[in-house]
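As you look at this complex, bear in mind that one protein chain is not there, while each of the others sits in place.
Moving on to subunit A:
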Amino acid sequence: MIELKQLTKTYGDKKKKTTALSGLNLSVGKGEIFGVIGHSGAGKSTLIRCINLLERPTEGEVWVGGVELTRLGKRELQEKRRKIGMIFQHFNLLSSATVFDNIAFPLTLIHTPKQEIEKKVNDLLELVGLQEHGSKYPAQLSGGQKQRVGIARALASDPDVLLCDEATSALDPQTTDSILKLLLDINRRFNLTIMLITHEMHVIQSICDRVAVIHAGGIVEEGPVTEVFLKPQHPVTKEFIERDARGEEGFNLAAASLASGSRLARITFLGTKTYESIMSQVVRETGVNFAILQGTISTIKDTPYGKLTVAFEGKDEDVKRTIELLRQRELDVEVVK
């Protein structure tokens, strides 16, 4: 649905050149929720703004729905943009227009008949749960409600793609979750392709299918969220994941006083294995004891996963066999010490 080829964006003239994006390649499939995560200044904002050409790339190609955007004329670009919805961190609603008129805005741009607008906007108000608020002005709404208006407005022209520019960054955690839920619901109901940028791993983990980590204008890691999340390769990725895993921060390996001869291992469960009694089955067989030092059991989008740091106590060969058996049951075991 979206394909970026060798995307480069530089600012300034020859003397003082800053590079926001350098030769970036990316591809987002139809119906996918694709997340881009990065620190501020990494280029993620420039990246998403290049997709509807709010920012014109210096070099490279931007393909959306089989059309190369940088080659379009003004008129054609305006037309194409109607099929690319966008929501913003600061909502960017018309303060002088009611909720109804804000949602109707994209439709009035193309002179849609009044009755059609009425029906469409009312449907959208219902979809985002704002039926009661059509005649209010944005200033009378909460942040979450404003973003719902933003989403309804973005959907009014039946877009093929929805771009989310830090759409939940100005919201509190609870409101963030409700907006994410709404986005996921829309994605499933209309098979709408969603591309979002964020600096919160939590957002990626909640709704994204695939993720790309952007750093210094380039993508340093990319893949299915479960894979990137559970086996991060790049330091920046690791940093994002560690920062998000609140409970893990307090855990200090060096400080843990372990029984001599015990072995430390990180075990990762994925999918339904998370709920199986693999651990107890294996240790009963090998006669090894274990202590759980730290652990998380949660979900990534819909996939359950577990991460345990465990100290095994027992004879060396028994511990080795335990690890082998766990691996045989398709758990990922990393021996730390």
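Basically, a residue touches a chain if its C-beta (ideal position, glycine included) is under 8 Å from a C-beta of that chain, and two chains touch if they have at least 3 such contacts; residues count from 1.
Here is the rule we use: contacts and distances are computed from a predicted model.
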Next item on the list: Between "Molybdenum transport system permease", "Thioredoxin", "D-methionine ABC transporter" or "Protein NirF", choose the name on the UniProt record of the chain that's been left out.
Entry: "D-methionine ABC transporter"
Check: Of the listed residues A:N52, A:T198, A:T237 or A:T322, which contacts the missing chain in the full complex?
Finding: A:N52
Notebook entry, point to check: Which of these, A:I84, A:V288, A:V310 or A:L325, touches the one chain of the complex that we don't see?
Noted result: A:I84
Note to self: For a quick check of understanding: of A:T8, A:N92, A:S178 or A:S262, which residue touches the chain that isn't displayed?
What the structure shows: A:N92
Check: Quick one: which of A:T46, A:S157, A:T176 or A:T286 touches the chain that's been left out?
Finding: A:S157
Check: Touching the left-out chain: which of A:T108, A:Q233 or A:S280?
Finding: A:T108
Check: Which positions on subunit A touch the chain that was left off?
Finding: 52, 54, 78-82, 84, 86, 88, 90, 92-97, 105-106, 108-110, 137-139, 153, 157
